[in-house]
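Shown here: the complex without one of its protein chains, the others still in place.
Each chain gets a letter, A and B, in the order it is written, and its residues are counted from 1.
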Amino acid sequence: MQMFRNTCPRNCYGTCSMLSYTENGKLIKVAGDPMHGFTQGHLCAKGYAYTQYVYNPLRLKYPMMQTKRGSGNWVRISWEEAYRIIAEKIIELYDRYGSNLASGYNKFSGNLGLLHYAVEGMFNSIGPHTKSFGNLCLATGEQAVKESFGNLHSPVPEEMAQSKMIFIWGANPAVTNIHQMKFIYKAKKNGGKLVVIDPIYTETASKADLYIQIKPGTDALLALGIAKCLLGLDQIEKTAAEWNGWKDYQQVLKRLNLATVAEKTGVSIETIQELAALYGEIKPVTTWNGLGIQRNKYGGVSIQAINSLAALSGNLHIANGGVYFTHSNYEDFPMNLLNFPEKKHASIKSSRMINCANFAMEAKNLQDPPLKLLWIASRSPLSQDMNINVWQELFKELELIVTVDLFMTNTAKHSDIVLPAASHFEEEDLNVGYWHHWLSINQKAIPSFYETKSDLMIARELTKKLNMLRPGFSTFPYELEPKDWIELELNEKVQALYGLKSYTSLVDGPKPRLANQKKNKHFSFIQVDDVKTMLHSLLLETKGEPSPYPFRLLSPQTLLKIHSQFALISWLNPKPDETVIEINNKVAESLGINDGEKVKIHNENGAIIAKACKNQHLPHGVVLVSQTGENSINQLIGSQLQKQEELSSTHFYDCFVSIKSLKHP
Amino acid sequence: MSKQLGFLFNADHCIGCTACEIACRNENHTNRNVRWRKVSKSSEGFLSLSCNHCNSPECSRVCPENAFMKRHDGIVLIDSNLCTGCRLCITACPYEAPQFDYETNKVSKCQMCYPRQDQGLLPACVDACSTEALQLVDLENFYDPQAVSSIFGIPDIRITQPSIVFYPISEKKRHFLVERSSN
Partner (left out) sequence: MNMNRFMIEKGMNELEERFIVPELIHDLLIASHEGLSGVAMKLSEVLSVPIIMTDSLYHVLASSYKRESLEIIVSTFFENSTHSEFFKCTLTIDGEDYSAYGYPLKLSSQNCGYLFLLQETEGVFPIEDYEAIIRYGASLTTITMKQMEDIKKESQRYKDAFLFDLLYGNFKNNDDILSYGAIWKWDFNQPHAIIVLSMTEYNPYSEDRQLINSLLYITEKALAQHGLETIVIRKQSEVVAILPVNDKTTFNENEKLSDFISYIIKQAKNSPIGNRAACGVGQVYQNPSELFRSYQEAKVAFEIGQLLKIEIPYFNDLGLERILYKHDLQDLKEYYYHILGPLQKYDETQDGDLTFTLESLAKHQFDLKQTSDAIFLHRNTLRYRIKKIEEILEVKLDDINNRLNIVAALKIKQLHKI
């Protein structure tokens, strides 16, 4: 039996280092890596299911082409053929439009390994093209954290174990970040308390010493309310006056009406005072801004209000206090593939950038030249993006759609060419987390599954093909091996940061970032205008006609999938993927809906059928829907982005729907 | 000194992540419908159960083939060479521990990872539990006044005397939304 070090590359807080055991080139078993200080030798259920994932009979084995798109009439083709068709199309489009702007890609977080930026590198190597930018998931929060602190930082999660009070706002680590729970329990064992604030009584909420149910989207108001009480009690940070916007913030708090806060948030004045007492009297308090609170239009304000509360209470700069969100340690790295220099074009200065949060709409409207070739890797927008209807329209405009994936996803089904991707056991990579501060390697543990290839290998071979057909078309250094790219990432600065001597140090085990993150003493309180706008908007919500779509749709991550990933792994999801909608008991009764019954969820964007499930703890105005690959709930989520220049993530939770029992038409 | 290996399940710590259940599959490569360990959720909380390696195993009593045995450390095993797939043990066990394997037409069940334990390793499920909700103890030498012999969702333990003890869920404070009964 041989052992290798791998790293789970999923878009997840864990970025778990894992040990894989092979026998005769077959993956036999996976285990957590005890050398990893954050996971401490554990994996999650999805991690342990990789032995089944890798050899799943549903995995794509060969490059395939569909003669009529969407027909399901797939024909196996050779890699050589696939490269030739794609390369010829790219070159033909270049000749037709005089640049590569008609060719573009849409790639996101299916695999976060640094070598997967080969897709970006490959496109950069052919000169100006059409690319997506931004972050669907956390751009809103990232912006807000930067507003408050000047940079995106998040403390070392292991330190949470020493906290005396942990406030989790809109995160559910028991489902999405299970390794954090042991540090929370450790804090509890040492006498610390866990407080969870969430509209949903989540698995984490059920473990909390104190759970506060809040109306969705009102976290900013609650944070301001608590801060007002703190100010009243005079339990505030002494240096607060030195920070930006102190006077305005003080004014905002003074003018705030607690009764309004209680009414809008659904949290009683007594409870607000109880929370203020906890924030004020106990030190250190850890605050965790969950991704959930920034999935609506008040997300940015909420995060800034919560940051301001943590600052005001004097927990910002003390040990084991601070505010958690996510960090950007990958910025320490040269990111040679992502930042691969764009090949110069005679007249076009740079690529066309499309905000990924509104990709389909913007891509569809492109002119001079229109988008004609789309390369999709590391995601399935037809399951996962918003505006799925617009995506379907965009697809009609495209001449060639290439999807690289491990499975026949919803998106792959509507592509022309599907290229089989390697799993992370079949490639080499380097992984940095965005929650913990560890760096780990991913070794090639087993030979490729059938004809699968990594994104980097595809980039190398396709650019080689392009240059064969049209010498000098690409500047991609296709002779470089994965190991070379990894070594390039581990430059002197990185080596010093992680105490590495070389590549091999990581083969011996993952390494923590040694230097403390640049903790800014600088802080900016939430701005008075932002609060005013929010208050104004919140007050407007209750006025006017009753909405035809009375239920706010929340669609958080489920335990045994990451969006649609893992849906086909029978150990985890033995039953066929089914959309489930949770509805408050009383609401369900008033609508005549029983448990297990099929209901129609609909709004202006579309309708889907889901199985009803009563949940006595759900707010009356909220429904909870699970994410699936097929029949995705995201069909109902349209674009709400007003200002397109704004760097924002998708406000998935600003979606309203209506529910109808199918029994009485 | 006699020994009875058993599980210690902390219902307050279990987050229902099912890592134990899947780690078991990863270790033992059980066939599709065979679940040696099962995590379940009820309104009271989560439970993670496998074979409880009972002090008085009913599976063993009813087996016409005498296919069961109990190791001196208390682990109850079924010898698949002797099993004819009659499934009497499945009906006798209150904990759904013996599982019928439609591919082999035999019954199999949790063996507390004895091959791992013989190497000094913990069972895969216990090893996978990141919150220490599932632990391994020698019940002959375990005493904790906080521990109880049964909790919600556990079938009657009197006849079988399962080798599992529990920490119950502690009381917690909740402020749910007070809904106005308008619509």
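Definition applied: a contact is a pair of C-beta atoms (placed from the backbone, for glycine too) under 8 Å apart; a residue touches a chain by one contact, two chains touch by 3 or more.
This one's a predicted model, so the numbers in the text were calculated from it and none came from an experiment.
Asker: Considering the full assembly, with which of the depicted chains is the omitted chain in contact?
Answerer: Within the full complex, the chain left out of view touches B.
Asker: In terms of residues, what is the contact footprint of the unshown chain on chain B?
Answerer: Interface residues of chain B facing the absent chain: 2, 4, 55-58, 60-61, 66, 68-70, 72, 79, 82, 92, 94, 140, 143, 155-156, 158-159.
In this section, only the chains that are shown with their structure count from here on.
Asker: Contact residues on chain B for chain A in the complex?
Answerer: 12-13, 15-19, 21-23, 25-27, 29, 32-33, 45, 127-132, 172-179, 183
Asker: Could you please specify the touching residues of chain A with respect to chain B in the complex?
Answerer: Residue list for chain A touching chain B: 29-32, 39-52, 174-175, 178-179, 181-182, 185, 201, 203-204, 206-215, 266-268, 271, 550, 559-560, 570-572, 574, 586, 590, 617, 619-620.
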